[in-house]
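Structure first, commentary second.
Left out: one protein chain. Kept in place: all the others.
We just call them A and B in the order they show up, numbering each chain from 1.
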Amino acid sequence: MKQSLFNIKNSLTALALLATLGLTSCGGGGTSSKTDSTASASGDDNTLIGAGSSFDNPLFSKMFSEYNKMNGLKVNYQSVGSGAGISQLTNKTVDFGASDAPMNAKQDSAASAPVLHIPVTAGAVAISYNLADVKDTLMLTPSVLADIFLGKITKWNDPKIAAVNKGVKLPGTGIVIAHRSDGSGTTNIFTTYLSKVSEEWNTKVGKGSSINWPVGLGGKGTEGVAGLVKQTPGAIGYIELAYAVQNNMAYAKVQNKAGNFIVPTIASVTAAANITIPPDSKVSLTNTDAADGYPISGFSWVLIYQEQKYNDRSADRASKLLKLLSWMIHDGQQYSGPLTYAPLSPAAVAVGDAILKSATFNGKPILQ
Amino acid sequence: MMMKTGIKFRINKSGGIQVITIILAFACVIPLIAILAYIIQAGITKINWNFLTNIPKPVGETGGGIVNALVGSVIIILVASVIAIPIGILTGVYLSENRKSTLAYWCRLCIDVLQGVPSIVVGIVAYFWLVKPLGGFSALSGSVALAIMMLPIVVRSTEETLKLLPDSLKEAAFALGMPFHRVILKVIIPCGISGILSGAILSVARIAGETAPLLFTAFGNPYLTTNITKPMHSLPLLIFNYATSPYNDWHDLAWGASVILLVFVLLLNILTKQITKKWKVQL
Partner (left out) sequence: MDTPIKNEKITLSEASLGVIDSGKKANTVSKKTLRRPFRQIRTEKFFKQTLVLMGLIMVILVFGILLTLIVESIPSIRALGLKYLWGKTWDPVQDIYGAFPFLLGTLLTSFLALIISVPFSIAVAIFLGEYFPKGWLSDFLKNTVELIAAVPSVIYGFWGLAVMVPIVRSFETKIGVDPIGVGIFTSSVILAIMIIPYAASLGRSVIQMVPSSLKEGAYALGATRWEVIRDVIIPYTKSGLFAGILLSLGRALGETMAVTMVIGNTSQLPKSIFAPGNTMASVIANEFTEADKAVYLSALIELGLVLFLVTTVINMIGKKVISRFTNE
């Protein structure tokens, strides 16, 4: 047949037509929303998009819901883990990230512009466990904790655990470790602590947001770890305190540097957070010197670019973001207490304010 | 005598095997019924007006509903269908009209490949094609990922249906002087509408429950939104997030959402069977 459909010239022209159509509509989908969206994720300026730490999720979701009631701004925060928060901010697909681990040198260089770390809360990493028959609160020393997570102690009635918990009847169940399967600032806090207190941990495993765990099951997000611990008898895992409290899960007293066994509470976290905060606010609260401080505490930061004009972001959007963050470290702190997060100390708030003032739009500071 | 026991033994063996086969075959039904029964009884009580019309509450608070995920799912599926079904039908027409050209051969090969691509890989690709360049997560990128997964089913069923139609139908139309596009659009496609429609419905059922492609594209959203250029929530995402969480309240929401999703998918499948039964291709 002579008139073949596969006529190269004709189909190429048709293809070119469609391709240009496609590209313009893609850009058009961007042009129609160029006034409001494109610029780093989100669309209409009344929704901000954030992603990151699941550590903060209970607090953030309460804060954002209250803020929404106050002035209608919606915040779409997805609890995908600190690691994802940092990389999504680096990819500029979100307005702000949230992380319990400050960005390290590699991440800083991967981001194309300086990133501000604003401390928004301090919380405790609770060591939660599932032993239905044990009514007393377990006590754990740093070395026992490290040995458990290294896989050296495998049964709950191991003499090392019994030595610390005299008088408590421990069952012979095997210890099932639950850790994070995703990149997590909570993991960072916990492993930083373990590296400080256990030389073996420091050399064998190290610290970081996403480490090579020697043993255990992985759960996605703090929610996943908490879920695993709650459902698996004999499990032990590290989760943010709010999750343990909200789900009536048992958590241990941990011995701090001063030798005292401390329960994670607002007071003990506040005691641990009572230290000098450097101007860039990147500081670790683990293994605190405070006598009544909880040794596995940490700050959590919101991350934004210092220069807010990128990707066609509007000044309005940047100012809404900065106002939200400013509210979070001032009035928003009232919601920390009920959720067992420690409100920021005045020193921390002052540092936060200074950092927020350094955020600029096109070179000009946004907050007056 | 040897033969007698031989025959009896063989006959008994045959009967025995038949029994085993029947048992094994019907054993397959058990997990399905167990799953359906469990999900329905776990979830049906959680569905109420509040559940269907509210957005989720802050973490840890009880109450709240799934309306954002429900509406989000509907929108994402609709957009995906709008993208995939026309393209799929036209490709199916192309393939049924061209049995032997090289492009048709490659096209068929690619459809086969596409059918087997794991959904997570489609999600990765959609992230690089749409999320990164456009600078953000959006329901649209999720819909495109789902559309890619729908295409093979629509194309396959359209091609198979149209292949069954006799050539005489087409020739009669041409003999009456109809132009090619009219023949296809007004004669061939309406004749094969049952097969085409069932393919379209099956493809929707296939992607209604897909989660992996949406993980890095639609992202999720605690608020109700209808804007497809922004992140949107969906039922499978909700079920995935809540199922692995420790909150009992979230588990309840996930069960309710599972019931809705399950019933929706099953209804679509049953609908497909009814269509093929009722609107048989007129040969």
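Some points to look at:
Quick note on the criterion: a contact is a pair of C-beta atoms (placed from the backbone, for glycine too) under 8 Å apart; a residue touches a chain by one contact, two chains touch by 3 or more.
All of these numbers come straight from a predicted model, not from anything done at the bench.
Which of B:I47, B:V74, B:C110 or B:I193 touches the hidden chain is settled by the complete complex: it is B:C110. Touch with the chain omitted from the figure is made, among A:P114, A:G206 or A:G337, by A:G206.
Considering the whole complex, the residue from A:S181, A:T222 or A:Q246 that touches the absent chain is A:S181.
Seen from subunit B, the chain kept out of the figure touches residues 10-11, 13-14, 17-18, 20-29, 31-32, 34-35, 38-39, 42, 87, 90-91, 93-95, 97-101, 103-104, 106-107, 110-122, 124-125, 127-129, 148, 151, 155, 167, 170-171, 174-175, 177, 179-181, 184, 205, 208-212, 215-216, 236, 239-240, 243-244, 251, 254-255, 258, 261-262, 265-266, 268-269, 273.
Within subunit A, the residues in touch with the undisplayed chain are 1-7, 10-11, 14-15, 18, 51, 80-88, 90, 106-107, 110, 173-174, 176, 181-183, 206, 208-220, 228, 231-234.
Convention: only the chains that are shown with their structure count from here on.
Separating the centre of subunit A from that of subunit B, both taken as means of CA atoms, is a distance of 35 Å.
The residues of subunit B lying in touch with subunit A in their complex are 57-61, 97-98, 101-103, 131-138, 140, 219-223, 225, 227, 229-231, 241, 244-248. Contacts from subunit A toward subunit B in the complex involve residues 4-6, 26, 29-30, 33, 37-44, 47, 49, 51, 57-58, 61-62, 64-65, 74, 76-78, 91-94, 219-221, 223-224, 226-227, 229-230, 242-243, 246-247, 249, 311, 339.
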